[in-house]
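The block that comes next holds chain A.
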Amino acid sequence: MNPVNYLYLAALLFTIGATGVLIRRNAIVVFMCVELMLNACNLAFVTFSRMHGNLDGQIIAFFTMVVAAAEVVVGLAIIVSLFRTRHSASVDDASLMKL
Partner candidate 1 sequence: MSFPLLTATVVLPAVGAIATAAVPAAQRTAAKWLALVVSLATLVLAALVVVRFEPGGSRYQLTESHAWIKDFGVRYELGVDGIAVALLALTALLIPFVILAGWHDADTLETGSRRWRPTQGFFALILAVEAMVILSFEATDVFLFYIFFEAMLIPMYFLIGGFGDRAHEHGEKVASTQRSYAAVKFLLYNLVGGLIMLAAVIGLYVQAGTFSLPEIVQARANGSLHMATGTERWLFLGFFFAFAVKAPLWPVHTWLPNAMGEATAPVAVLITAVVDKVGTFAMLRFCLQLFPEASKWATPVILVLALISIVYGALLAVGQRDIKRLVAYASISHFGFIIMGIFAMTSQGQSGATLYMVNHGISTAALMLVAGFLISRRGSRLIADYGGVQKVAPVLAGTFLIGGLATLSLPGLAPFVSEFLVLVGTFARHPVIGIIATFGIVLAALYTLVLYQRTMTGPVKPEVAEMPDLRVREVLVVAPLIVLLIFLGVYPKPVADIVNPAVKQTMSDVHQTDPKPEVEAAK
Partner candidate 2 sequence: MENLIALLIAAPLLGAAVLLCGGRRLDAVGHWIGTLLAGLSFVFGALLFADMLGKAADHRTVTQHLFSWIPVSGFQADVTFRLDQLSMTFVLLITGVGSLIHLYSVGYMEHDERRRRFFGYLNLFLAAMLLLVLADNYLLLYVGWEGVGLASYLLIGFWQHKPSAATAAKKAFLVNRVGDMGLSIAIMLMFTTFGTFAFGPVFADVSGTGEGKLTAIALMLLLAACGKSAQVPLQSWLGDAMEGPTPVSALIHAATMVTAGVYLIVRSGAVFNAAPDAQLVVTVVGAVTLLFGAIVGCAKDDIKKALAGSTMSQIGYMVLAAGLGPIGYVFAIMHLVTHGFFKAGLFLGAGSVMHGMNDEVDMRKYGGLRKYMPVTFVTFGLGYLAIIGFPGLSGFFSKDKIIEAAFAKGGTEGWILGGAALLGAAITAYYMTRVMIMTFFGEKRWQPDEHGHEPHPHESPKSMTIPMIVLAFGSVFAGGLFSFGDRFLHWLEPVTGHQEGHPPVSAAVVTGATLVVLLVGAGIAYVQYGRRPVPVVAPRGSLLTRAARRDLLQDDFNHVVLVRGGEHLTRSLVYMDHTVVDGVVNGTAASVGGLSGRLRRLQNGYARSYAVSMFGGAAVLVALTLLMRAV
């Protein structure tokens, strides 16, 4: 089976994630969409690695997971503190600063 299809899949996932970021209000969900995008990237890496027949891509994938995990830690901390302050996780409520 042609590995390129995995690339298409990756692109699709990436787009879905991006779209989610654009349309979803809940900060958590938005954040999950970002994670989805990262995973799409991982898929792409692995696929390319498979295509090129070297392991760099797979190694990168591991790094990405670590980074994503770190991001979760930080992100959740921030989002939670925001939620505790405002009792809402909607990114649209957080619009004090504008113009």
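On the choice of candidates, all candidates are chains of the complex that A comes from, given by their letters.
Definition applied: a residue touches a chain if its C-beta (ideal position, glycine included) is under 8 Å from a C-beta of that chain, and two chains touch if they have at least 3 such contacts; residues count from 1.
Small disclaimer: the values here were computed from a predicted structure and weren't measured.
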Pick from 1 or 2, the complex member that touches chain A: 2
List of chain A residues in touch with candidate 2 within their complex: 18, 21-23, 25, 30, 91-92, 94-99
